[in-house]
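Pasting in a structure now, in structure tokens, and then I'll have a few things to ask.
Excluded from the complex is one protein chain; the other protein chains are retained at their positions.
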Amino acid sequence: MIGFLIQRVLQALMVVIAMSIIVFLGVYAIGNPIDVMIDPASDQALRAALIQRYGFDRPLIEQYFIFMNNMLHGDLGESFIYRLPVLNLILSRLPATLELALTAMMIATCLGIPLGLWAGYKPESLSAKAIMGFSVLGFSVPSFWVGLLLIMVFAVELGWLPSGGRGPTTEVLGMNLSITSLEGWSHILLPALNLALFKLGLLIRLTRAGTVEVMSSDYVRFARAQGLSEGKVVGLHVLKNISIPIVTVFGLELGSTLAFAVVTETVFNWPGMGKLIIDSITVLDRPVMVAYLILVVFLFVMINLVVDLIYGQLDPRIRVKAAS
Amino acid sequence: MSDAVLRVNNLQTQFQTRGGVLKAVDGVSFEVACGRILGLVGESGSGKSVTGYSILGLIEAPGKVAGGEIILNGKDITRLKGDAMRQVRGAQIAMVFQDPMMTLNPVLKIGTQMIAAVRAHAKVSRKAARVKARDALAKVGIPSPDERLEAYPHQLSGGMRQRVAIAIALLHSPAVIIADEPTTALDVSIQGQILAEVRRLADETGTAFVWVTHDLAVVSSLADDICVMYAGRVVESGPAADVIASPRHPYTAGLLASVPAEHEPGTKLPQVPGSTPSLANLPQGCAFAPRCAKAGPACTTTPPVQHFEGGRTALCHYPIEPVSCQPLSLTSTTYRSAS
Partner (left out) sequence: MSSSPALTLPAETTWSRFANFWSDFRQSPVAIAALIVVVVVVLMAILAPFVAPQDPYNQEALDLFDARLEPGETGSGGYVHWLGTDAAGRDIFSAILYGLRTSLIVGVMAGTLALVLGTTVGLIAAYYGGRVEALIMRVIDLQLSLPAILLALVLVALLGQGLMQLVAALVAAQYAYFARTTHGAASAERRKDYIEAALSTPLPARHVLFRHLLPNALPPLIVVATVQVANSIALEATLSFLGLGLPITQPSLGSLISNGFQFLLSGRYWISIYPGIALMLTVVAINLVGDQVRSVLNPRNSR
């Protein structure tokens, strides 16, 4: 088990290092950042001073090591635009995005698993077909468009919910959260629903496929032959079996939800990391872009690692393989 | 036999398909008494497994039990539905399936699955259920049952898993256990151990077994009685030793002749020519007639059930005359009870 853990952690580390190189080269080697920071027509002395200050005159490899060294000390550079340490800038936006992403995942799970179970338990029923039709819509319609529709219906036409922004927040454990107040909930509901739709479609499909497979298995037949109630068959056999792929996907999708928040945050004007990166891309604020990407990759790798470990706990067959 | 614990009478199980109605089981009747083992023999597609599932009410759409009656301990369970049937399954009648690799959930511990099975019918604590599960494992000859409860199915051998399945079937001391080819997927030596165990359990606990199989050698060494099925019908029945010694239906005779163990080495092994007909396209009258050497003009009409002495029947216009020689055994071992 320990060997398995070490191996997985090393793998994760390699991925982060590889990605940092790619991202660094991608962002720094293409184009000249100095042109972005100052007016190209400004005087040469200022230019030289800035080049000196940011170390753009050194070889690329040296720049990379300085960058990595700084990163390990928690210094991801300074935003060209905001003139603030990038890490602080991103971390200050992180709670809003996390809150949004987690609420969306929660909505997707609470709706997706029961709907998928039902669609898989009675696959021929009309309700099951309606659920499946909905799931196709859920992951083929672009999410920004769904966001617009939600705004149009619930904010403009019905006037039930605000069209954007985050509303009042309360500080909990050093993080500003919306979900502590009713008004905060009214702000987060639409964006979270929007962000949840894709995952919802995915979860329904996944749960349905798993349920259909398990329900037709010999062990469910055997369990029925033992006189287990249908509730017990679903609760014990089906849930345990589909929990494995669902935990995996849940974990992996948490990462991509953070990334997809970019779109939802723009539509609903939600002040999270996604809004920050879009703004940074439009003004070519490279340090923010680099830091954001490395942070997201880091989050991804960490999530994958945790998912792998949970996966091993859930599936005894994997556990044995890892131990031997 | 009035002491029958399970009596199946004119059972009809049909499947609604695009091409019409398939009669997978067409008028099957048999009975088993306490502590007896009935061998239900037939090729794949003969309807023997469907018969087993029908008895437990496990036929799923588009299939349904269309007629006949199933009497368990004097009670008609044919029309039981939902929770009423659930309370019979596992408690009064249980089932063991063919492939022990597939019948236990790979991601649940043996203990978890057994405790669920105990608590499906007995309102007992988890702890009491566990004790009962452990005792059941011990009863089927599993060493160190406490450890096995903590194991996952893949940590046990195939034979061990099948013993676990039998232990689960035995949990509530059912009157009847239907075993659907339970030793087919196992090695021959393991198969022998399981058969001996089953014989012992039937004798000691009085549980009746319906042993569904295609393997005549297994039946000849285990079963007290035999039912041979062909295309959804019972074509021959009677005491196992008598049927094997002197088959009266040409199909049974053909099956017996093609068992290698009984055959003179070095000569060509006889076969039953042709193959099992499709249920969607059965010939008129006797379904076996196109493959039968003895078929005559009468065979285009439905054959009658002919009763012979010794409680034997055959579904044939031209049954084979009985031979009066020493009973042959297909295998050197026999698990049949001395009684």
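The chains carry the letters A and B, assigned in the order they are written, with residues numbered from 1 in each.
Rule of thumb we're sticking to: a contact is a pair of C-beta atoms (placed from the backbone, for glycine too) under 8 Å apart; a residue touches a chain by one contact, two chains touch by 3 or more.
Bear in mind that the values here come from a model prediction, so they are computed numbers and not experimental data.
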| item | value |
| --- | --- |
| Chain not shown, its touching partners among those shown | A |
| Residues of subunit A in contact with the chain not shown | 15, 18-19, 26-27, 30-31, 136-137, 140-145, 148-149, 151-152, 155-156, 163, 252, 255-256, 259-260, 262-263, 266, 277-278, 281-282, 284, 289, 293, 296-297, 300, 304 |
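We adopt the following convention: only the chains that are shown with their structure count from here on.
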| item | value |
| --- | --- |
| Mean-CA-position distance for subunit B and subunit A (Å) | 54 |
| In the complex, subunit A residues that touch subunit B | 217-219, 221-229, 232, 236-237, 240-241, 244, 314-317, 320 |
| Subunit B residues touching subunit A - in the complex, by the definition given at the top | 56, 58, 83, 86-91, 94-95, 97, 99, 102-108, 112-113, 116-117, 120-121, 152, 154-155, 165, 168-169, 171 |
